[in-house]
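All protein chains but one are shown at their positions in the complex.
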Amino acid sequence: MDPIMSRPDAAALVRTQMSRKGLTWTKVAEAVDAPLVWTTAALLGQHPMTAAQASAACEVLDLGDDVGESLQQQPSRSIDPTLLQDPTIYRFNEALAVYGPALKALIHEEFGDGIMSAINFQVDIARRAHPDGDRVVVTFDGKFLDYRW
Amino acid sequence: MDPIMSRPDAAALVRTQMSRKGLTWTKVAEAVDAPLVWTTAALLGQHPMTAAQASAACEVLDLGDDVGESLQQQPSRSIDPTLLQDPTIYRFNEALAVYGPALKALIHEEFGDGIMSAINFQVDIARRAHPDGDRVVVTFDGKFLDYRW
Amino acid sequence: MDPIMSRPDAAALVRTQMSRKGLTWTKVAEAVDAPLVWTTAALLGQHPMTAAQASAACEVLDLGDDVGESLQQQPSRSIDPTLLQDPTIYRFNEALAVYGPALKALIHEEFGDGIMSAINFQVDIARRAHPDGDRVVVTFDGKFLDYRW
Amino acid sequence: MDPIMSRPDAAALVRTQMSRKGLTWTKVAEAVDAPLVWTTAALLGQHPMTAAQASAACEVLDLGDDVGESLQQQPSRSIDPTLLQDPTIYRFNEALAVYGPALKALIHEEFGDGIMSAINFQVDIARRAHPDGDRVVVTFDGKFLDYRW
Amino acid sequence: MDPIMSRPDAAALVRTQMSRKGLTWTKVAEAVDAPLVWTTAALLGQHPMTAAQASAACEVLDLGDDVGESLQQQPSRSIDPTLLQDPTIYRFNEALAVYGPALKALIHEEFGDGIMSAINFQVDIARRAHPDGDRVVVTFDGKFLDYRW
Amino acid sequence: MDPIMSRPDAAALVRTQMSRKGLTWTKVAEAVDAPLVWTTAALLGQHPMTAAQASAACEVLDLGDDVGESLQQQPSRSIDPTLLQDPTIYRFNEALAVYGPALKALIHEEFGDGIMSAINFQVDIARRAHPDGDRVVVTFDGKFLDYRW
Amino acid sequence: MDPIMSRPDAAALVRTQMSRKGLTWTKVAEAVDAPLVWTTAALLGQHPMTAAQASAACEVLDLGDDVGESLQQQPSRSIDPTLLQDPTIYRFNEALAVYGPALKALIHEEFGDGIMSAINFQVDIARRAHPDGDRVVVTFDGKFLDYRW
Amino acid sequence: MDPIMSRPDAAALVRTQMSRKGLTWTKVAEAVDAPLVWTTAALLGQHPMTAAQASAACEVLDLGDDVGESLQQQPSRSIDPTLLQDPTIYRFNEALAVYGPALKALIHEEFGDGIMSAINFQVDIARRAHPDGDRVVVTFDGKFLDYRW
Amino acid sequence: MDPIMSRPDAAALVRTQMSRKGLTWTKVAEAVDAPLVWTTAALLGQHPMTAAQASAACEVLDLGDDVGESLQQQPSRSIDPTLLQDPTIYRFNEALAVYGPALKALIHEEFGDGIMSAINFQVDIARRAHPDGDRVVVTFDGKFLDYRW
Partner (left out) sequence: MDPIMSRPDAAALVRTQMSRKGLTWTKVAEAVDAPLVWTTAALLGQHPMTAAQASAACEVLDLGDDVGESLQQQPSRSIDPTLLQDPTIYRFNEALAVYGPALKALIHEEFGDGIMSAINFQVDIARRAHPDGDRVVVTFDGKFLDYRW
C-alpha cells in the first residue's frame, strides 16, 4: 500500500501543470473560488483544502485524485531554511529585521500589550502604479490579540 | 576621548524619555516631521537622522547633544537573533514562513522575475475596526525590481 | 532481505488509513485500549507498542503485519527541527520560552531542587467550553524528582 | 542620564530580595494580587506590570522606585538559549519533542485546523499527591484559534 | 505523471554534456546569445531562461525537451551551505568578511545611505595578465539604491 | 598596566573623529598615502598599519598615540555574523550565493583548477554614471593560484 | 557493480534480525566472543569487526555475506545530531553538561594536566539492585594521557 | 543595592582561593562533608548548597559571606558551548557519540523502555592502577526510570 | 540520459574495490604515479584527475569507464560536518583549536602579515618509530603568501 502523496510532491505536480497548461494562480484561485494568496499557499502545501476545493483545483489543473487526496491533508507548516535565501523571499525577512522592533513598539502603543494574529489573518498582494516604477504592495491583516490571562 | 554614543545606547535613552515623559511615537514623529514607522525605526537605531531631525527629536525628548550626535550616525542594520523570539515580532516571521513561497510565486506572475525592494520601500501600520475585534494592518510597499543584467 | 519498516514509514501509512477510512484518534485509541495522547504519539512513532496493541491498531486501521512489526520497535524519540516551526507546535515552545524560568522557580519553591519527570509522565488534552471561544487545555503531569545523590 | 534599569537587572534584584527576605513567589503574588505564574513571570521580566502592581511588588520586596519603573516596561519576551539546557526547563521541551506532533493531530481532530493561543493563555502549576511520589501538574490553557482568512 | 525535471537535475545533465562534448561555457553562452556569467548561472539553475534561450542551449548541448522545459522554470535562488566551503567560492566570502564594512563605509561616503543592488546587477570575470602571475578580475556592477521612503 | 587598545576600540574612535571633524575616507587615505579601500579596512581594524601610516592617520584624525599603537597591531580578521545582516553588506553575499558556482566554473574554464587569491588581492570601488541611476562598481582583483602539489 | 553495503544499512538488518529471531545483544556478544558494549556498538556501525567476528555475528543473526563484508569496513564514527535528542541518550549528555567541569577539575587534581583517553577506553553497563528501584551503572574506563610535548 | 553575587563570580573566587591556599577538592569536600564530585560541581556553580555547607566551604576557603550567600542560590544548570571544546571534557562527549546508541540498546534490553535518571544520580571518579599507565574510571550511577503513563 | 556519476558514488566504488581486491592506497598511488596523500584525496573526491591518472586508477581497481569519467570531474571541495566528529579527523581540528592562534603569531613573526597557502600546498604523512609507541607525523607544507595589495 502506498501512503498518501506528500504535500511537496503534490505541489511539484501543481507547478508542473501550471507551467504546461499556461495557467495563472489568479485563474486557479477563481476556479477554486477562494482568495488568491490563500489558494496559492494551499496549493504549495501550507493549508488543507476542502474536498470541493481540491476537486476544483484538480479539475482546472488536470490532475488526478491522488493529488486531490493530498491537497486535503493537514500539512506541517514550515519552510526549508535554504528557501529563505531566495532574494524575493529574503527581502521580506530583511524588512522585518529592520522594522520589526518598530512595529512591535507601535502595536503596543496603539493596541496595548499583545500581537497581530498570524492565524486569524489574511495577506493580500497588489500592484500599485508609480511613475518611478510600479510597486509591490503586500498587506498583512491580522486580528489584534492582547495578552489576557 | 569618548567615542560617539552607540545607537543602542541612544535608543535606550530614547525609550527612557518616552516612558518618563509619557510621550507617544506618534507625537515624536510629528515633532520630527517624518513618517511614523520610519521615525520609530530611526530612533530605535535603524536609520541615520539628519541634523534637523535629530535636533527635533532630542528637543521633544529632552535629551542631550550626545544623543543627537549618535542619531545622525550611519547604523549597522541588523537584529539580535534572540529578539526574533518575541511573539509580537515572531508572528510576522511565521507569516512569511507560511506565505513566503506564495508571495514569491505571485510576484513572479504579476511582475515577472524580480523582487519587492526593501530599500525603496515604506511600511505603514493601521488599526482596522472589526466587530470580532480590531485588526492590525501592516502594509509593505516596495518598488518592484526586475532581474536586469 | 528487507529491514523492518521504519517508524516514520509506518506513521505515514497510519495517517493514510486514518484519512481513507475516516477514523479518529479517539476511535483508534479505544481499539488499542490505551490513553488517547499516548496512542497517538505511539502511532506517530514515539513509543513502542506491545504485540497486542500493534495488532489491535493494525486491525482497526486495516494495515498489514509489516506495519504491526514496525510499531513494536523501540524508536529513537526525536523531532525534525523544521517541524518545530509548525504554528500549532510552536505555540507550546513559545509558552515555555515565556514561562519556563517561572515554572522552574515555582517547582523549586514548592518541591525543592528537582524536576518534573518527562518519563514518569502523562499528557492529556481537553476542550474547555468558554463564552469567548472554546479553549485547548493541555495538562502535563509528571512525578517530581528531586536531585538526590 | 541613566537609562531605565533593564528587566534582567530588575529580575536579579527581585531574586536577591526574595532570598534575603525569605519570601515566596506565592506571598509576592498575593501582595501583587495577581495569578501566581503570571506574577513570577512578570517579576522575572516577561510581562509589563501596571504601576499599582509594580508598586505592590516593590513594597513587599523592599525595592526602590527604579525597580518599580523597570517592571512597568514592555519587555522583549525571549529566552537565552543556554537557559534551555537547565534540566528543570529542558524536560518540558523534551515532552514537546515527544508529544508535539500528537498534540497537533489531536487539536486538529477536536477543533479543526488551528492552534492553541499562547497569548489568550494561562498556565497553572499544582502539586498532586501520589503514593509513589507527588507529582508536578502544569496546565496550559489557551483559546483555540482557527485558521480564518 | 512526472513533475518537471528539477533545476539541479537539469544542471547535472548540462555539466554532463559540457564534459562529454568538450564544450566551454563561453561557447554555450555564444549559442544562447547571452552574457557569459549570466548564462553559466542560468544553466546551473539560478535564472529562468526564455524558451528561445533554453532551446538554443539544449541544441548546442544535445539535450532533450525535458531539460529545456526545466531551464525555463523560475528557480529558488539559494546555495547549499556546504558548497560555501569550496575554496574557489570561499575566497570571495572571505574577502567580504575582510572588506565588507569598508565597502559599506565607502558606499555611504560616495552615494549616501543605500546599497548596491544585487538585482539590477551584472557580474563579469576577466583574466588580467601580470608578470607575477595572471590575475582573476571579477567586477560587481549594481545600481545604487538609496533608502527612500 | 593597561593592555594595548583593542582594534575595535580604535575603530570606534576613528569613526568618532571622522564624524566630528567632517573628514572623508578619501581624505584620510590621501593623508596615509595608501589605497582607499585598504586604508578604510585598516582603520576599521582589518590590517596592521606601519608606524608611519598610523602616525599619519592619527595626525589627520587628531587621535592620540594609544590609537596609533593599536593601529599597528596584527588583527584577527573576522566579522561578527550579525553585521552580515546589514543590507549594504548582505547584497554582496547574496550575489555570491547566486553567482558563486558560476564564478567557480568560469575560473576553472579559463585558468584551470585553482582559486582567486584573497591575499594577493586588491579591491576597488567606483561610481559609474548611468542614465537610469548611477552604479556601484566593485572590482575584486586577485592573483590566480592553481592547485599545485 | 554495487558498492559495499553501508554500515547504517547493515545495522538496520542487524536490528531486524535481532527482533525477528528474538535475540539479545548479550547472546550475540557471546557468539562474537567480544565484550557486550563493544559488540553492540560494532554491530550498530561504530567499530570494524574482524572477518571472524563478522562471520560469527552473521551466523547467529542469519545474515548474508554482504552484511558480513560491511561489518568489517572502517566506519566514520559520528552520530546524527537528531539522535542526541532521544531521552535515553540525552541524559548522559545532560550529566556531562552538569558534571563536566567538575570531572575536568578532578582529573587535573588527581592526575595532572591531561585527559581520559576515549580510544584506549572501555565502557561497561550493569544493573545495580536498589530498594528504591534498580539502577543503571555505566562505567567509563580510559587510560590517563598527560599533555606531553 | 547590589544583587547577590552570581554563581560564576563565586566559582571564580573559589578557584582563586583553591590556588592561593594550595587546597585540593578532596580537602574541601571533606570540610563540606559531602561527596567529592558533588562538592566540586556545587562550588563550580551547578548545585545549591545548604547554609551549613556553604559556611563550611567559605571557612576552609577563607571566603566571605557574599560568596556563601551565592553558593546557596538555585543555579541554572547549563554549560557554555565553547567549554565543550576543552579536550578533557570533549572526550566524554566523544565517547557518548560513539557508544550512545549502544548504551540505549542495552538499557532497553536489560531494563525495558526507559532511561537512566540524571537527577537521582551520582558520579564517581577513581584512579585505577595499570601497568600500561593508570586509568581514569568514571562511574555514572542513576536510577532506572521506565516510561510509565 | 544519465548524468555523470557523482564523485561520492565513485568514491564508494573505489573503497569497495580497495577492500575486495585487498589493495593499499600506497599501491594505487604507485599505479597512478602521483603522491600518496594527493592520490588518496583525489580518489575520495577532492581533486580532479587527468584522463591518464583516472585510467590508471580504474585499471588497478578494476573499475569501469563511468568511474573514470567521474574521477576527472572538477569536484566541489567540502566536507559533511558530521564527518568532522570522527575521532581520527577530529584530533587534527582539536590541535588547531589549541595551537591555531600560536601558529598565526609565529607565521607573522617569521614571515610577516600573511598566510600559509592551502592551494600551493602539499601534505605528507609518515610513521616515526618511538620506544613509547610509534608516532604519526603529518607535515603541512604551503607557500607563504603575504598580504600584498
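Just so it is clear, A, B, C, D, E, F, G, H and I label the chains in written order, and each chain counts residues from 1 on its own.
We take it that a contact is a pair of C-beta atoms (placed from the backbone, for glycine too) under 8 Å apart; a residue touches a chain by one contact, two chains touch by 3 or more.
Just so it is clear, the model here is predicted, and its values are computed rather than measured.
Participant: Among H:L13, H:A29, H:L71 or H:L145, which residue is in touch with the absent chain?
Facilitator: H:L13
Participant: For the full complex, which residue in H:M1, H:A52 or H:L83 touches the chain that was left out?
Facilitator: If we include the chain that is not displayed, H:L83 is the one touching it.
Participant: What chain F residues would touch the chain not displayed?
Facilitator: 1-4, 69, 72-73, 76-81, 118-119
Participant: Name, in rising order, the residues on chain I that touch the hidden chain in the full complex.
Facilitator: 24-26, 36-37, 40-41, 44, 46, 77-79, 83-84, 86-89, 91-111, 114-118, 120-121, 123, 125, 127-128, 130, 132-145
Participant: List every residue of chain E that touches the chain not included in the displayed model.
Facilitator: 85, 87, 90, 94, 97-98
Heads up, the rule we're going with is that only the chains that are shown with their structure count from here on.
Participant: Can you check how far apart chain F and chain H are, centre to centre, with Cα atoms defining each centre and the answer in Å?
Facilitator: Each chain reduced to its C-alpha mean, chain F and chain H end up 47 Å apart.
Participant: In whole angstrom, how far does the Cα centroid of chain G sit from the Cα centroid of chain I?
Facilitator: The mean C-alpha positions of chain G and chain I differ by 29 Å.
Participant: Where in chain G do residues touch at least two different other chains?
Facilitator: 77-79, 83-87, 94, 97-98, 118
Participant: Taking the top-of-page definition of touch, could you list the pairs of chains it picks out?
Facilitator: Chains touch in the following pairs: A-B, A-C, A-D, A-E, A-F, B-C, B-D, B-E, B-F, C-D, C-G, C-H, D-G, D-H, E-F, E-I, F-I, G-H, G-I, H-I.
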